[in-house]
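The complex is shown incomplete by one protein chain, all other protein chains being positioned as in the whole.
Let's turn to chain A:
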């Protein structure tokens, strides 16, 4: 496109005042965990950077990622779609269908070759010549390869695109395959979770638009800013874990007191995500806060790690918690041994799933 407007121009054209624009920048800064010093930088970026076209395709999935995306509060989904990106193809939201939809896709690919972000929700199945997921009469995997070819970068939304998720759970009858196993020549940002948190999704997009770079990724290709810590590391129930205070049965007194859910199968100690920091739905709660253990939905292969109510036992190295052991043991002594905290912490020492050790290829 010869002349692509900047964010700021667009926002002004859409009747947004300078004052509102600055407020928006400061909300964006806090959404990204950045201090007030970054507000002018964001504002400057928005004033000078062009809007980026986004093409969003869907394979085998359940649409929870799109649903999560529209839950975004800061920024609001409507602001993302109207003012920040140009969502040139989205099977879920777009007005056009059939040939008109395909024409819109082709036009966007042609016009923005090398400059658009490809957002993938779901994954391609490879069995049955790919025909377990058909788009426009052809296998979805063809559409994926076609759109990926001209993309600047790819975002793998959610557990499906990142790791395969539920349809790839054993025995993976369709051979549902994560995006990075099919597209190997493009930068891919994995944003796992089933679904990912809304503000993590919009945060990843906003970060790229604001700083004009990909976020720093961990060994598995996830943005470190959101996936750098285990849920357990920042869980508000962590003191109960350290003190050896556990829920022993659903709805027991300990559950009502908000004790640690480790014994109920909580996968927080091996799950890297921002649930215990950013929270869900504008920080309203997160699974542990609402009384159910974490099921580990942002981890590779979480469907096949034993039942959701089985206590973690396969953790190999617990790393940073060297002194949690001592704290826990001391507390157990105080409590009087009613709680098998030693076993718990030992298990956690062995903990950390194998996926954490493996570097994604």
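The definition used in the following text is that a residue touches a chain if its C-beta (ideal position, glycine included) is under 8 Å from a C-beta of that chain, and two chains touch if they have at least 3 such contacts; residues count from 1.
The definition used in the following text is that contacts and distances are computed from a predicted model.
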{"item": "Omitted chain (choose from \"Amino acid/amide ABC transporter membrane protein 1 (HAAT family)\", \"Transglutaminase domain-containing protein\", \"NADH-quinone oxidoreductase subunit J\" or \"Uptake hydrogenase large subunit\") - UniProt protein name", "value": "\"Uptake hydrogenase large subunit\""}
{"item": "Positions on chain A contacted by the hidden chain, ascending", "value": "5, 10, 13-16, 51, 53, 58, 60-68, 70-73, 76-78, 81-82, 85-88, 90-104, 107, 125, 127-140, 142, 165-167, 169-174, 176, 194-195, 198, 236-237, 249-251, 255-259, 275, 280-282, 284-292, 295, 297, 303, 307-309"}
